[in-house]
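Have a look at this one before I ask anything.
What you see is the complex with one protein chain gone and the rest in place.
Chain naming follows the written order as A, B, C, D and E, and within any one chain the residues start at number 1.
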Amino acid sequence: MPSTIGKLTALLTMMHDHAMGADIVRKLEADGYRHTVGKVGSMDSAKVIAAIETAAKNNRVIDEKRYRETHGLYHAILEALQGVSRGTPQIRDVLRTVGLTFAIVRGPMSTEQDQPDEGEWICVCMYGTIGAPKKGFEHEVLGFGINHI
Amino acid sequence: MPSTIGKLTALLTMMHDHAMGADIVRKLEADGYRHTVGKVGSMDSAKVIAAIETAAKNNRVIDEKRYRETHGLYHAILEALQGVSRGTPQIRDVLRTVGLTFAIVRGPMSTEQDQPDEGEWICVCMYGTIGAPKKGFEHEVLGFGINHI
Amino acid sequence: MPSTIGKLTALLTMMHDHAMGADIVRKLEADGYRHTVGKVGSMDSAKVIAAIETAAKNNRVIDEKRYRETHGLYHAILEALQGVSRGTPQIRDVLRTVGLTFAIVRGPMSTEQDQPDEGEWICVCMYGTIGAPKKGFEHEVLGFGINHI
Amino acid sequence: MPSTIGKLTALLTMMHDHAMGADIVRKLEADGYRHTVGKVGSMDSAKVIAAIETAAKNNRVIDEKRYRETHGLYHAILEALQGVSRGTPQIRDVLRTVGLTFAIVRGPMSTEQDQPDEGEWICVCMYGTIGAPKKGFEHEVLGFGINHI
Amino acid sequence: MPSTIGKLTALLTMMHDHAMGADIVRKLEADGYRHTVGKVGSMDSAKVIAAIETAAKNNRVIDEKRYRETHGLYHAILEALQGVSRGTPQIRDVLRTVGLTFAIVRGPMSTEQDQPDEGEWICVCMYGTIGAPKKGFEHEVLGFGINHI
Partner (left out) sequence: MPSTIGKLTALLTMMHDHAMGADIVRKLEADGYRHTVGKVGSMDSAKVIAAIETAAKNNRVIDEKRYRETHGLYHAILEALQGVSRGTPQIRDVLRTVGLTFAIVRGPMSTEQDQPDEGEWICVCMYGTIGAPKKGFEHEVLGFGINHI
């Protein structure tokens, strides 16, 4: 089982409905990480961002009353979205649509290293499909972002 | 076990030295996929691209005599690198360095679907760290690209 | 008369209503290239992409049932659009409008070279005007993309 | 008191409602610069551009009948907007909103140097906030562009 | 024969060694346009820019003593380079090399319209190949930029 926040987030995103997903959740819970998994499908990049922010707030991965936490999460989302769109986060404007599963994980960079000074980080991963707005005319996509929080 | 080229490539990149990695390799071999895993660390984005192209050629994932295969791989690499650099593929110019494991997988989009007309695709995933050229001053990174070949 | 797919596509785009355009069409037909010319004017980048995709499908430049052909064309369009917008493919968001003639040509890279292994490529060129949504407040623009298909 | 068009524009943008702002306006008037200050708040990047263009025309900073002046101003605005959005000029598409004060100044590069051959330049500065569409969930932002006119 | 600066520049770039090239040069000379054609091959984007600036100065397309003319040309070159690189003007950093023919033309927007108020514009076009630093592993490329001067 991996021990870093990034790998755990990426594996959770892709394997959340496999046995491995349950193992990862147990590990995250045991080590005090906050986390959530969700889905969003849209041609509107703003809706993708909003869905992830809402999931993070509703599941208390971030404190919705603190702007600095929203700011930290926002930039992690934007970085993941740059991986999904490979460049500028444009979806509808370039005639694409996405169907994504995402995971958000918050806690130390590693479950093993003891770096109390380095505090918490937040990691966002998105996995799914991108393509023309026509069934089957799409391929897989994966985006990943991380930020201090 | 997942059945799509993208998920298999991403999991192979992150889990190649776990039991899961061996399972994925067995599945890829059984289903006729070409594949390879390698490592590269550099401040020079051109070296990262060259390392992946060389690994693909040496391990016969692509036919090095056909430009169209190099062209297909090149754009998949560039897309993965955009995820790693979150935007423009710059490393040294923005005072960063990367240490990456990569996997390259070539074959049908899925091991299950029967879409002979859709031919082969090539998928590149990179996982590792990006950060200041100073030990420990780095965080995880993940990039992913896919193209028809 | 030029012999490469890119130059033929660019000249066809700009000279389709001159004598040279007819010569190019004859050459393309004689050498077995698939091709079409069309026009689109919009502030919506997605509409520009859709118009070119539709023209390619209706004129059988690509097989609309194969996703890999749509994928190959899509990235050629996007590259041409980056030339038109000089950077990110934004039109309305940066208060511009475009009036474009486009050509799409599919076949070998050259009418002269004998490279059967290199298969077919698809080339998209767009020529027209970009500017403020006000008559005469615009200048010429030219974009070009090419991809293996 | 600074003597260059860029510093005067930036200071005017940020200090227009302080005593310093009045001093800058007096200096600009004495030295024959055309100038204006305005405000715009929007999630729509096109509206930000339109507001600045309209202010420039209404206050005769540019001659609205000459496309080349609109073109010169447009690119200065776009550059300033890239500073505001830090990269691609996207606002709503990445779920942000802006509230901006802007200044536009036109004249020689410096009030001191005697470079009659270098003609006139136009400078655009924007200062304000960018953030989530929720009161207080925003931080300051500053963008700056300059062009020959 | 076309009558706009952009089309004339693009055709001159691609057809300068055909009969059409000589016709364009005659038309440009008759109508008082300044112009030049040159070649540059490099992995270094700065060398491409420098070669075009030098050609423009040596052939008096711009007055090398006036910064505003260099500034106007520079941005036209950068826009053309964005078409060549399809996005960020990177060449070596993404392991590519270019071999380009370029033309630079300066004068009114059109040989036919009578718009004395709109003054002069400068247009830069680049045509050639981009690809891996290996003979034959390249495809055609076309970039275009225009600016008021």
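Here is the rule we use: a residue touches a chain if its C-beta (ideal position, glycine included) is under 8 Å from a C-beta of that chain, and two chains touch if they have at least 3 such contacts.
Values in this document were obtained by computation on a predicted structure and should not be read as measured data.
**Student:** What are the shown chains that the left-out chain touches?
**Tutor:** By the stated touch criterion, the chain not on view contacts A, B, D, E.
**Student:** Which of these, E:Gly6, E:Gly72 or E:Pro89, touches the one chain of the complex that we don't see?
**Tutor:** Touching the chain that is not displayed is residue E:Pro89.
**Student:** Which of D:Arg26, D:Lys39, D:Arg60 or D:His139 touches the chain that is not shown?
**Tutor:** If we include the chain that is not displayed, D:His139 is the one touching it.
**Student:** From the list A:Arg60, A:Lys134 or A:His148, pick the residue that touches the absent chain.
**Tutor:** A:His148
**Student:** Could you pull out which residues of chain D are in touch with the chain that's been left out?
**Tutor:** Missing-chain contacts on chain D: residues 2, 4-7, 10-11, 14-15, 18, 20, 79, 82-83, 86-87, 109, 121, 123, 125, 127, 139-146.
**Student:** Which chain E residues touch the hidden chain?
**Tutor:** Answer for chain E: residues 44-46, 49-50, 53, 67, 70-71, 74, 78, 81, 88-90, 93 touch the chain left out.
**Student:** Please output the residues of chain A touching the missing chain, sorted low to high.
**Tutor:** Listed in rising order, the touching residues are 65-68, 71-72, 75, 117-119, 121, 147-148.
Heads up, the rule we're going with is that only the chains that are shown with their structure count from here on.
**Student:** When the centre of a chain is set as the mean of its C-alpha atoms, what distance in Å lies between chain D and chain E?
**Tutor:** Chain centroid spacing, chain D to chain E, equals 30 Å.
**Student:** Could you state the distance in Å from the CA-based centre of chain C to that of chain D?
**Tutor:** Roughly 37 Å separates the two chain centres.
**Student:** I need the residues of chain E touching at least two other chains; which ones are they?
**Tutor:** Each of 87, 121, 139 in chain E touches at least two other chains.
**Student:** Just say which it is for the chain contacts: an open line, a closed ring, a star, complete, or other.
**Tutor:** Contact pattern: none of line, ring, star or complete.
**Student:** Which chains touch which?
**Tutor:** By the stated definition, chains touch in these pairs: A-B, A-C, A-D, B-C, B-E, C-D, C-E, D-E.
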